[in-house]
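Please see the structure below; I have some questions.
Only a single protein chain was left out; the remaining protein chains are all shown in position.
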Amino acid sequence: MAGNTFGNVLKITTFGESHGAALGCVIDGVPAGISISTREIQLELDRRRPGQSKVTTARKEKDQVEILSGVFEGKTLGTPIALLIRNQDQKSADYAKLKNIFRPGHADFTWQQKFGLRDFRGGGRSSGRETVARVAAAAIARKILDSKKIKIIAFAQEIAGIVSQKFDAKVIEKNLVRAADSAAAQKMEAAILAAQKIGDSVGGVIEIRIQNVPAGLGNPVFDKISARLGAALLSIGGVKGIEFGVGFAAAKLRGSEMNDEFISLKKKKTNRGGGIAGGITDGSEIVMRIAVRPTASISSPQKTIDSKGKAQKIEVAGRHDPCLVPRIIPVAEAMVALTLADYLLASRLDRI
Amino acid sequence: MAGNTFGNVLKITTFGESHGAALGCVIDGVPAGISISTREIQLELDRRRPGQSKVTTARKEKDQVEILSGVFEGKTLGTPIALLIRNQDQKSADYAKLKNIFRPGHADFTWQQKFGLRDFRGGGRSSGRETVARVAAAAIARKILDSKKIKIIAFAQEIAGIVSQKFDAKVIEKNLVRAADSAAAQKMEAAILAAQKIGDSVGGVIEIRIQNVPAGLGNPVFDKISARLGAALLSIGGVKGIEFGVGFAAAKLRGSEMNDEFISLKKKKTNRGGGIAGGITDGSEIVMRIAVRPTASISSPQKTIDSKGKAQKIEVAGRHDPCLVPRIIPVAEAMVALTLADYLLASRLDRI
Amino acid sequence: MAGNTFGNVLKITTFGESHGAALGCVIDGVPAGISISTREIQLELDRRRPGQSKVTTARKEKDQVEILSGVFEGKTLGTPIALLIRNQDQKSADYAKLKNIFRPGHADFTWQQKFGLRDFRGGGRSSGRETVARVAAAAIARKILDSKKIKIIAFAQEIAGIVSQKFDAKVIEKNLVRAADSAAAQKMEAAILAAQKIGDSVGGVIEIRIQNVPAGLGNPVFDKISARLGAALLSIGGVKGIEFGVGFAAAKLRGSEMNDEFISLKKKKTNRGGGIAGGITDGSEIVMRIAVRPTASISSPQKTIDSKGKAQKIEVAGRHDPCLVPRIIPVAEAMVALTLADYLLASRLDRI
Partner (left out) sequence: MAGNTFGNVLKITTFGESHGAALGCVIDGVPAGISISTREIQLELDRRRPGQSKVTTARKEKDQVEILSGVFEGKTLGTPIALLIRNQDQKSADYAKLKNIFRPGHADFTWQQKFGLRDFRGGGRSSGRETVARVAAAAIARKILDSKKIKIIAFAQEIAGIVSQKFDAKVIEKNLVRAADSAAAQKMEAAILAAQKIGDSVGGVIEIRIQNVPAGLGNPVFDKISARLGAALLSIGGVKGIEFGVGFAAAKLRGSEMNDEFISLKKKKTNRGGGIAGGITDGSEIVMRIAVRPTASISSPQKTIDSKGKAQKIEVAGRHDPCLVPRIIPVAEAMVALTLADYLLASRLDRI
C-alpha cells in the first residue's frame, strides 16, 4: 500500500535512497529450482549503469549486486531473494544547497507535501537511481520468461523529434541511444549532445515489443494486462503516457478499420490491438509505446521557490542524463519482465 | 489477484456477467459515518445507463441499484457495502449463434484461451456492462471526495476525428456526446449517426480534469498516482492509451520548455506535468486524456473463425453503442473517483 | 485490510448484517471449470441453519442461497462467484431497546468504540449470522478439496465439561450436538437443555481432523499453515483458543517425547505435531482443537451500562443458541476448507 511492492504472485519490494547506504530489493514468490547467478543479474545492471557512454550521466557507480538470500548452490530456494547494491559515488555535498529549494519538474515539492520531510540528496527515493533495484529483480523474472522463450525488445522510437524510420533489432545495443535504426541513432545522439551543450535536455518515445507471448495471459476487469503494463511503465519517473497497438490513433479509426480479423487460431490479419483483447493476450506480439519527458535536471538557470515560498534562482549542477531514453530502456524492459513473469506464474491458477 | 478488486484502502470487488442474474460489487474499507442514499447511487447509474439517447445502444436496462449491506439509518457502518443491480433486458437468444465464433476486436478468443470456457452471452464478464458496478461503487467514493471539494470533469475531447475547440464545463451534460464544446458536439453526434447508418462505429479521446486535489496525494515508486490512474483507466474496455499533462507531446519538448516553474507554494506558472510530479500530486489540476477505440461490435459483415479455426462470416447484430465515448465518460469518472478517494484515505497514514 | 476478505489465491469477501437486507459473499480466484450447483451449497447451509434442533436457536431462517454470477451451465467461469442469502425472520423490534445498551460478552461496546456507530439489531455484522456466507463459500472450496480426497471432520469433543470418550465419525451427524461419541452426546444434550432452562449457556471444545492432506502445503514464516488455520478459526466469534497436535500439553513434554519419529516417507511413528512441521503439512492427519466460550446471550438478568456509562439491568431475550458448539462445527469446517483449498491452489506456484 505504501507503494514499494509490485506484483501479485511474483512480488518485488524495493528500498533505498539515491544517496543512502544502499539500494536493493526483496523478491518473494519466486518458485524453487530456478538457476540464477550473480553474473546474470550483473549483466542487466551493467546495461542500466550510469556513466556507460557520453550521452549518459557521468556519475560513476559500479552497481555491484550481492545476493543475500534465497539462492543456494546456484538455485532458487522458494524463499525471498534479497539483492543488495551499495551506493558508492555519492557526492551528497552537491545537494546541501538544495535542502530548502524545490527543483522544477522534480518531486522535491510533492514529497515534502506528502511526508513533511525528505532526503534532499539527489532526490532521495524519488531519484531514477531507485530503478537499479527493479532491473536487478527483473533478471530473475527474465529467467522465468526464458523458459517460454518470451522476448522483450525496447528501443528509442523517437528522440528530440527525430523518429526512427526502420526496425532492426540487431543494432539496438550497438548505438548509444538504443535505437533500432542506425541512421536515426546518429541524429538522435547529436541532438542529445547539442541540447546538453546549452544546458538543456530532450525527451523521446520508447517502443516496446514482446514476442512469443502465449495467448490467455491477463486478468479480467481491473487487472487487465494492459492496465498493469500501463501501471508498470507509468511507475517509471519521467514517463508521461502509454499506448497499446495503434494507441491514440485508434481514436480516428472506424470499427471496421480497427478490428483485427482472425485468420486462424494462431494468426490475425492485423495487430492494431497490440496483442491484447479484453485485457488478455491474444498470442500476437504485444506492442506499446511510452512517452518520456525531457530530463528535469538542467544546468541552465531556472526560476523557482524555496520552502518558505520565496523566489529563488537555481542551476541544477550535479551529473545528469541529458536524455532519459537510453537508460530508461532497460528499466522499461525490467518492468515488462516483472509484469509478464507474474502473469505467467499466475496463469497456473486459471483452470482446475 | 484474480483481477476483480481495485484499491488499497477503499477496496471494490465487482462481480457479474452481462447476461447473468445480476451485477454488483462489495466496497470494503469505507469509513463509518458517511451519509449515503440509494438515490445518490442511482443518479450516477442513470448517467451511464444504456438507452439514454439516440447515440447509445437501445438495450433497455433500468439498472436499479439495491443496497444490501453496510448502510444503516442512512450512514455507512464501516462494514462492507454490497450493491446489487439485477439484469433485466437480456436477449440471450441473440447470442446462441455466437457460442463457437470469435467476434473480431472482442475478448471471446482471449477469454476462451485463458479459462477454457466462457459465458458467450454478450461477452459475459468481458462486456462493458460490467462497469455498471464500478459506477455504483464510485457514488460512495464521490461522497469522500465531496468532503474535500474535489471535482472530476470528463468530456469528449475528440470523436471521429472532430476535435473540441473550447472548454465549457456547463454544456457537457447538455449534449448527447458529452463534449465541452457545443458546436463540436453537433458534428460529433452527426458523425456517430453516419457511422452507425453504414453498420460501422467510431472512436475518440476523453479528457479528464480533476480540480481541487490537495498536494501530496500518491505513493512512491510503483504506486505513483499516475501509475494507478493509468491502470484504473486502462482497465476500462476499449481504452488504448493514456497521457498526463502534455503527454506524448513531452517527447518533443526540451527540459526548459517542459519544467513547470514554481511561482508560490500554491501556484506554478504552467501545468505541463498535469498536476503530478514524481507520482505525487502538486496541487494543480490533474489533466489526463484517454484514447477510446471504435466499438468492436459492428453490424457490417466481418471475416473471422470459429473455435475449430474454420473461417466464418459474422454480422454482430445485438444492440450496441456506435461510439463508446459518451457512455465511457461516467465510467472514467468513476474509476478516477475510486482512485482518488483511495489515496485520500490512505494519506492519513503518511505521517506520525 | 478492513477485515472482510480471507485467502491469498482463493479470496472470499463477505458482507451483510444480521438484520439487514441480505448476507452474502464474493469468491474470487476460483479456477474455471469446476462443477457446482445451488443444491451443493444449500446442503452445507442446511447443516448450519438456525432452528434445526431443540439445542439451537429458534430463529427461523431458510437461508436459501442464490448464485448471482461466476457459474455458467453448471461450471465455474473463473470469474467472481457472488452468493446471496436474504434475511427473512428478522424480529428487529426485539432489539430496539438495545440501541443504547451494551450487552456483556458481546461486541456492542467494542464496535461502537471503533466505528462511532453501529447496527444494533442483533449485533449487526458482529452476529454469528455473518458466518452463513462463509459456509456458502466453503461449499465451493470443498469441491477443490474433493478432487484430492481431502476430508474434514469436526465434532464436539467436550461440552459443559462432558468429554467425549471415543471417536466414531459415523455418529457425528446423528446426534444433536455433533459429538463423535453417542453416549457422551446424550449427556451433552441434557447439559445444554439444563443450562437453557435456567437462562444460562454452556461452552465446549471442538476437535477438527483433516485427512488425506498432501505433504508440502503451507508457507514459510508468517503464513505457516498453522498460523493461518489459527487465524481462520479464531476469526469465528466465540473461539477463545486453538491448539495443534498435543497442543498445550507439549509444554510439559521433553523433546524426546514430543518429536515424531519418521518410519518411512509416508509414515511417522506418532503424530504429536498434529500433521504440521515448520508451518508445512507432513502428510499426517492434521489435528486441532478450538475452545468455544459459552454463548454470551443469556436470558437471566445481568448488570451492564448504557452508552452514557449509566448502570442498567439487562435480560437478553431474543432467540439464542444455548451452546454454540453444534452450529459452529460446520462453520469451523468451512474455515478449514477455505484455508486448505487456498493452500492447495497456491501450491501450484511452489516450483518452476
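So that you can tell them apart, the chains are marked A, B and C in the order they are listed, and the count of residues begins at 1 in each.
Convention: a residue touches a chain if its C-beta (ideal position, glycine included) is under 8 Å from a C-beta of that chain, and two chains touch if they have at least 3 such contacts.
Model, not experiment: these values are computed from the prediction.
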Please identify which residue in C:153, C:193 or C:215 touches the non-displayed chain. C:215
Cross-chain touch to the chain not pictured, restricted to C:28, C:44, C:61 or C:158, is C:158
Using the document's contact rule, name the residues of subunit C that touch the chain not shown here. 1-6, 8-9, 14, 102, 104-107, 109-111, 113-116, 123, 125-126, 130, 158-161, 195, 200-205, 215-224, 226-228, 230-232, 234-235, 237, 239-265, 273-274, 276-283, 291-298, 300, 302-305, 309, 346-347, 349-351
Give me the subunit B residues in contact with the hidden chain, please. 1, 9, 29, 31-34, 76, 78-79, 144, 147, 220, 345, 348-352
Missing-chain contacts mapped onto subunit A: 1-2, 4-5, 8-9, 11, 13-17, 20-24, 26, 28-29, 32-33, 66-70, 72, 75, 77-82, 84, 114-119, 124-125
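As a working rule, only the chains that are shown with their structure count from here on.
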Can you give the whole-Å distance between the Cα centres of subunit B and subunit C? 39
Hey, how far is the Cα centre of subunit A from the one of subunit B, in Å? 26
Inter-centroid spacing, subunit C versus subunit A (mean Cα positions, whole Å): 46
Mark out which residues of subunit A touch at least two other chains, giving numbers and ranges. 1, 9, 220, 349-351
